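Only one protein chain is missing from this complex, and each of the others stays in its spot.
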Amino acid sequence: MPKTLVQEFTKGLWEELPPFRLVLGLCPVLGVTTSMENGLGMGIATTFVLFGSNFLVSLLRSIIPQKVRIACFIIIIASFVTIVELLMQAYTYPLYLKLGVFIPLIVVNCIVLGRAEAFAYKNKVLYSMADGLGIGIGYTLALGALGAVRELLGNGSVTVWGDLSYNLSSAFPSFQPFSFMVQAPGAFICLGLMLCFINAIGD
Amino acid sequence: MGYFELIIACIFVNNILLAQFLGNCPFLGTSKKMETAVGMGMAVIFVLVLAGTITWVIYTFILVKFGLVYLRTIAFIVVIASLVQFVEMFLKKSIPALYAGLGIFLPLITTNCAVMGVCVLNIDKEFTFLQALVASFFYAVGFALALILFAGLRERILLARVPKPLQDTSIALITAGMISLAFFAFQGMV
Amino acid sequence: MHSTLKLTVSHAPFWHNGSSISTKSRNILLASLVAVIPGCYQYGMAAVGVVTLSIASAILWELLINFISRRPISVGDGNAALIGMMFAMMLPATMPWWAVITGTFFAVVIGKEIFGGIGANPFNPAVLAMTILMLSWADLFDFNAALLNYQFDFKAVYPLVLSKTFGASAVDPFALMDLLFGKQIGGIGSTFGIGLIAGGVYLILRGFVRWEISFSFLVGIFVSALCFNILNPEAYAGPGFHLLTGYTLIGAFFLATEDSSSPVNFIPMLIYGLLGGALTVLIRNIGTHIDGVLYAILIINLVNPIVDKIRPKALGKGV
Amino acid sequence: MIKRSFFGLVKPKLQYEIIDEAQAEPVRIKPGKQIMLYIDQPDENAGNALFKIGDPVKSGQKVTLSDGSADYLLSSKSGQISKISPFVGILGKKSTSLTIDVDGESSQSRDESFKSACQAPSLENARDFLAGLPGKPDFNVFFDSEKPVKAIVVLGADDDLLGITNQYFVKNNIIAIKTGIELLCKITGISHAILIVPQQLEQVAGSSGAIIKTVDSEYPSAHPELIMQHMLASEDVDAKSKSGIAFFSSEAVCAIGAAYTTGKFFLEKMVTFVSKDGNKRLVSVPIGTPLQDILNEFNETLNDGDRVVFGGPMKGVSVFSTDTPVMPDTDTIIIQDKRQITEGSDIACINCGECVRVCPANIQVNQLIRFLEAGQYEEAADQHDLFSCIECGFCSYVCESRIPVFQHIKLAKHTLESMKAAEESNA
Partner (left out) sequence: MNDMVKMVVVLTVLSSVAGGVLAAVNKGTASQIEAQQLTFVKGPAIMSILEGSTNNPIEDRFKIADGDAETSFFVGVFDGKATTIAFEEFGKGFGGDIGVMVGVNVNEDKLVGVAVTVHTETPGLGANAKDKPDLVSQFKGLSVKESVSVTKDGGQINAISGATITSRAVCVAVDKALKSYQKIKPQLQQEIQQFGK
């Protein structure tokens, strides 16, 4: 049964939620989620690229020859990544600094290339856009959630965006941040436990 | 920073996988068996040395010269993708034995953050050519080392009675975290 | 001729040497008491509190996990209590209760249970928990600050901090004999050297510990400390100092020897121990961390599956 | 049964039982009302079976379920078949049990078909008539053209603990052994045989005319595989592929010699019987006698939860019922009280390494068991030397987690072998 437009969109939020269901695109998930803001920023940047490349690949799919399709995908994706890079430098410079090397690395994020190959090259433009947006938003939420958990425990406070923030010490005055969480090993372990949690709910 | 420090830093202190979080998909994907881990490790070393140096040359002598620095991402990924293709074809024809060993891992490398990441880091850290060469090689050695050690643990974990929701990727991530913790041993050694 | 007798039908062999996990745990706990009791004597009720809370919470965490994962209750094997004890032995007596409970959570749940329980943990659970806590709350583990309120009849400065900050000459006031008899500050169960050695030797003689690991670990420390000391006697303290301070002895006898994260073959055990000892001194002398034992043990746990592949040829295989 | 020294640093030493000077004469147990024979064949062709209920059986008659089968037993008494029932033996093997109501002492009749064969001793008639003798001699190895037999080895030592059956024959019947060895050499054309004995019996064994080799007193040195590996390296045999040698027990050799010289079969089995209190007695019973008859003889009573082991403590099997009969290869029977039993467990291997230190075959048992528990038998065989195991049981004896390692190994080997056999028959 072919999926409706809405279903193509919503599947990215649970059924195929990256990086939990599709275990792809792990590097940024681990690398930038020291805070919620970083996670969301990274997610939005990836969503932009995902949406754009899905749209363009799907649009051009009748023109792109089978043999050089990967090369074409890469050029398209890399162009969108560069655009994001430049735009972020111009308008959200502090975030750009924090995300560092992971912005150019969107180009090799398996999710983006994976969707181009597995979905956009085979489906109509509208569906591809829904797919890209859904997967992108799912990814953004996952990154944001992981960032929130790590920041809350590791820093004692969460900055959602800009000035909107919550400080754990307002509820537990003597809480000392568990900074293991914002360090490298904490990233892996936290993601592993979240994956366990999601698996347990899924069953 | 002398070359000795650079080497220690690349392999241990700033390990590409465990400290910089680059190349995690192949790290989790090819570590279930020791054999595949060794194969992937070797393939990454091979490609990374080529990619790291070639992108350095292209960046320094083409992009910078002609003011095209903003095309870095697109240029690098095209170089890496074609390089992998080329290496694959070359090995298939000239060294079939090596191809048989590394062949299946090569395509995985195109979308491996570690390769792209090291190329970008070489530029960001303003390395000289020789430094870029050494760093690329030893970052890749660090990748291979972490991968092989991880595979050793994972072979055992696969046989253990891990609770259902934790099985496979979840426990692998947690173990990876512990390896990353163990690598803190080398903090401050350079 | 039909009888209704119900005989026990089971598998060969029908003799067993009687060893069991709980016997082993009990004996290790017993051996550790030799070091823990003097520690409690030195630090008073606070230390007793930390030890008991640590053991109790480790057992409760394991019970909780048994319950959640619907597996048979496994606290009876004494392993959880043992982990709690090992963890407490490394802590300063002033550790707050919430940190102890968090620590045993990481040791028992993250370090052991999620891998499938006893025998499956790739790293020593107690060491893992220690490093995680030290990363987060470094000031709780700063022995100099933590034990400030105690009055001792000896120099109350953590010896390794002195050697790290001021070089070898700063550690001259420590006579090796004093160090051996616990006249130094440190973890509850990790400073009374003679007790740790006695406990360790007991475990070795009873066959609960593989002597090769303890021995080569100490040799590794001795040799590498000696090398550093010869190279630069001003900066690097001698082997005796390294052998008797920090977590060296508890590491050699109680931590590196943990079963499931250490090798079982002869040559691998030697490599494992030597590497651990050498890394310890390397970290202490040129790394960031004040004491290298814990990280060195994590690293050798990590290489254990690889080195344990070195093994004798099986019967009928090869030359 | 717990055997361990306080100091565990050294490897555990398990000593073989050594027959002593004052060994009492074996207790001869009279035939009871019934004997039972277990035949390693499924009772599937029940319709055209060779035997049916009510058929008479003579003493010394071959009992088998199909003509020309290599699996047969020799009935130790004459009588009438009263029951035929299938049963499932160890590792799921389908077998059949035949119950024979024994004729009275006076009306015993003997099967005479061996009389003519014994005039011209040959490997063929040995295979066709003697495989049911006590000690269960195996002549099939001589008919495998791919692995020619180069040496005959007679085990005058017992290969499991507590047993003294084989030693008894060396000590008391060395002349019969000599006769048996000469006969074996004659029919096989092999020039000499090797007699393996414990050190104490070296002197006595000398008069057998065979080459004498001694094994030391520590388990499992009398294990055939280890004998091959350590002692017979100089012989022209392929110790690696475990072939080229025919092993016989000293009891079997005595019985073979007697069969050819007298034309009659001696069908009483010598068994080392170990009662609950640890007393060891040699008993001589007609093959097929149910255990209950022996228990009655010694007034040994069993309770629920006690354990009966056929075979030694390391390698034997425990049985369900006291009806289980003495078979040609039953060397030892051990009765254990409920309170002496150490229970097994379902705890995972804790990697203590005890098993690795004791394994005489240098197997990484700690790794092997992980694969076996996960059911990955092929990997276990490829990477962890499953087939190097000589089945001594030492690993289970020391296992701190009390894992039935040895049983897992047997099960794995059995599974792989039957898979291989199935593949070959398909190909």
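Order as written gives the chain letters A, B, C and D; numbering starts at 1 within each chain.
In this section, a contact is a pair of C-beta atoms (placed from the backbone, for glycine too) under 8 Å apart; a residue touches a chain by one contact, two chains touch by 3 or more.
Bear in mind the structure is a predicted one, so any value in this text is a computation, not a measurement.
S.K.: In the intact complex, which of the presented chains make contact with the chain not displayed?
M.R.: Among the chains that are shown, those touched by the missing chain are A, B, C.
S.K.: Looking at A:Pro19, A:Gly41, A:Gly154 or A:Pro185, which makes contact with the chain not pictured?
M.R.: Reading the full complex, the residue touching the unseen chain is A:Gly154.
S.K.: Touching the missing chain, which residues of chain A?
M.R.: Residues 34, 63-65, 67-68, 71-72, 75-76, 78-79, 82-83, 86-87, 89-91, 93-94, 97, 154-155, 177, 179, 182-183 of chain A touch the chain that is not shown.
S.K.: Which residues does chain C use to touch the chain missing from this display?
M.R.: Where chain C meets the chain not shown: residues 138-139, 142, 165, 288.
S.K.: Taking the full complex into account, what residues of chain B touch the chain not shown?
M.R.: Touching the chain left out of view, chain B contributes residues 70-71, 74, 188.
We adopt the following convention: only the chains that are shown with their structure count from here on.
S.K.: How many angstrom lie between the centres of chain A and chain B, each centre taken as the mean Cα position?
M.R.: Spacing between the chain centres: roughly 22 Å.
S.K.: What are the residues of chain D that contact at least two other chains?
M.R.: 348
S.K.: Do you know which chain A residues sit against two or more other chains?
M.R.: Answer for chain A, listing residues that touch two or more other chains: 185, 189, 196.
S.K.: Which pairs of chains touch one another in this structure?
M.R.: A-B, A-C, B-C, B-D, C-D
S.K.: Enumerate the contact residues on chain B facing chain C in the complex.
M.R.: 148-149, 152-153, 155-157, 160-163, 166, 171, 174-175, 178-179, 181-189
S.K.: Touching chain C in the complex: which residues of chain D?
M.R.: Interface residues on the chain D side: 1-4, 6-10, 12, 34, 161, 225, 229, 239-242, 290, 292, 302-309, 311, 313-323, 334, 336, 338, 341-342, 344, 346-354, 356-357, 360-364, 366, 385, 388, 390, 393-394, 396-402, 404, 406-407.
S.K.: Under the touch definition given earlier, write down the residues of chain C that touch chain A in their complex.
M.R.: Per the stated touch rule, the residues are 102, 110, 114, 132-133, 135-137.
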